[in-house]
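Every protein chain except one is present and positioned as in the full complex.
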Amino acid sequence: MKNHYSLVIIGAGPAGLAAAVVAAEQGLDVALLDEQGAPGGQIYRAMESIPAGRAELLGAEYQRGRKLVSALRDSAVDYFPNTQVWSLNRKREIGLLCDNTPAMITADQVLLASGAMERPLPFPGWTLPGVMNAGAGQILFKAHGIIPADGVVLAGSGPLLLLLAWQYQHAGVNIKAVLDLTPMRNHLRALPHLPRALLAGHYLMKGMAYKKDLKQAGICTLHNVAELQANGKEQIESISFTHRGKKQTIETDLLLVHFGVIPHTQLARAAGCQHDWDSSQQCWSPQRDEWGNSSIDGIQIAGDGAGIGGARTAEHAGRLAALQAVNTLGLIEGWERDLLAREDRKWMREELHIRPFLDAFFHIPGKLLSVPDDGTIVCRCEEVTAGEIRTAVANGHKDSNQVKFLTRCGMGPCQGRQCADAVENIVAAAGGESIARGGHYRGRPPVTPLTLGQLASLDPGETE
Amino acid sequence: MFKRLDENPEKLVTVTIEGQPIAVPAGETVAAAVLISGIGHTRTAPVSDTPRAPFCLMGVCYECLMVINGQANQRACREVVEEGMTIERQYGPGELAR
Partner (left out) sequence: MKADILIVGGGLMGFSTALQLAKRGKRCIVLDKESPGRHASGVNAGGLRQLNRHPAEVPLSVAAAEMWHNIESLLDGDCDTHFPGQIRIAENAEDMQLLEERAAMVHALGFEHEEIIGQQELYQLLPALVPHCKGGLICRNDGYGRPFHALDAFRRKACSLGVEYLSSARVDAIERKGNEWRASTPKGTFRAPVLVNCAGAWAVSGG
């Protein structure tokens, strides 16, 4: 690895892969850093190692990643897998661990393409062993060919739930039930966005095709489900919920939940990038323009880490960001950038037609987000409950940082990744500051663990 | 809870999970191997000693912290199995390696 690159891209998912290839094609010296051992991010995880039979079970969208990954391998990009970035600052100094060896490098431009994570939504029993994210189920399937053995319940609200159900059904998994917690009123909510969504009709067609397959296979799908809870002592034994006014219980040793995806902003925040609250996507996203320029000169953000747009949008956004970087660094003029960007800009606009509809249809109700049950753990790491957070607000701690100071929520190993969303919602609902005004946990490096030994072994010359 | 698709993996490695030797396909993450092994919980939460297991499998929840080759606080979802690796539950906050 060199000490300095013109462009360093962090994240080898669709945005990072597409950006790296374009930037290298245009003559920049590019480093692509990724924490995993192989390219693809989460959505195209295991692209290079997956057996053909398993890949087929995942569906056509997954195959799109193949082109991106092979383009990387054919390019002049310096690709560094097994590399974690623990710090980034305004001067574009990057602290990293490459195969657990620490280093500091610098860049003229940095592109953050760290993607998204599933929205962590606390509900009673969610910390029991055997309760996992739908994405976790997908990772086991994609990367390792591991599927549920004794049946599974899928619950939540969002496109990934449907996709996973379809993939599992094709793999012969016993799906005990799909519990859709999307409230009925979201149909009305989404209706005004339907005309525009039809412009990206392939998404809707796909969704309907999945639903049809599931129905034909006789999978039990319940809609408008509420009051989900996981029951069990040492691990999950059953789930309960209400449907059409009646309480029901299903025995299961595995529950996979999904409540949408939100940008993973840990590194962008630690670097000091400004973020705004997006009330339609119900998440924080970094300030940026069409070319991915963030609030800090020299730092760009693209892909789902900049705002949820999906894998295809991320590809286009990555290429736009790369062209911008090439322009910023003086290799091409603005008009050349615009010319080269035409197709991607067009396709990105097309892809985004579906978003307002999806955001409205899968809008998570405020009541669910603000964790009504006092006994539910919100901060998994420090074991702080919703009730304790509400008590803190009642005692004058009016935003998430004050609540963090008092209760330690957000101070555990995950550094608030799993609790920030819920804490902000609880605080706002309990009479504290609104999310937009109250803000998010203040974040500082390191954003991923490193030992004192690793830090101390950094070559002092590199830290000047 | 979980099982493998019938795929005939090319290469296997042997690891020990909670003292038991287990053959695992090369390239698998420790978390995946542990979930298949059926040991149930992979750690206990430090405040209340309640059992916990992997949640996100992508490195953002830190629930899968285990003691791997004697080193505590390793995210099992990010470690790939290696021949002879020892994998143990982490009880509470984990101890410094000596």
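By letter and in written order, the chains are A and B; residue numbering begins at 1 in each of them.
As a working rule, contacts are C-beta pairs under 8 Å (C-beta built on N, C-alpha and C of every residue); 3 or more make two chains touch, one makes a residue touch a chain.
Values in this document were obtained by computation on a predicted structure and should not be read as measured data.
The chain not shown here makes contact, within the complete complex, with A. The missing chain, though absent from the display, is touched by one residue of A:Glu315, A:Glu351 or A:Asp399; that residue is A:Asp399.
Not every partner is drawn; the one left out touches chain A at residues 395-399, 402, 405-406.
Keep this in mind: only the chains that are shown with their structure count from here on.
Taking the mean of the C-alpha atoms as each chain's centre, chain A and chain B sit 23 Å apart. Against chain A, in their complex, chain B makes its touches with residues 1-5, 7, 25, 27-29, 32, 35-36, 40-42, 45, 47-48, 50-63, 65, 73, 78, 80. Considering their complex, residues 35, 37, 42, 49, 51, 53-54, 117-118, 120, 127, 129-133, 135-136, 139-140, 143-150, 171, 234-235, 253-254, 264, 380-383, 412-414, 417-418, 449 of chain A touch chain B.
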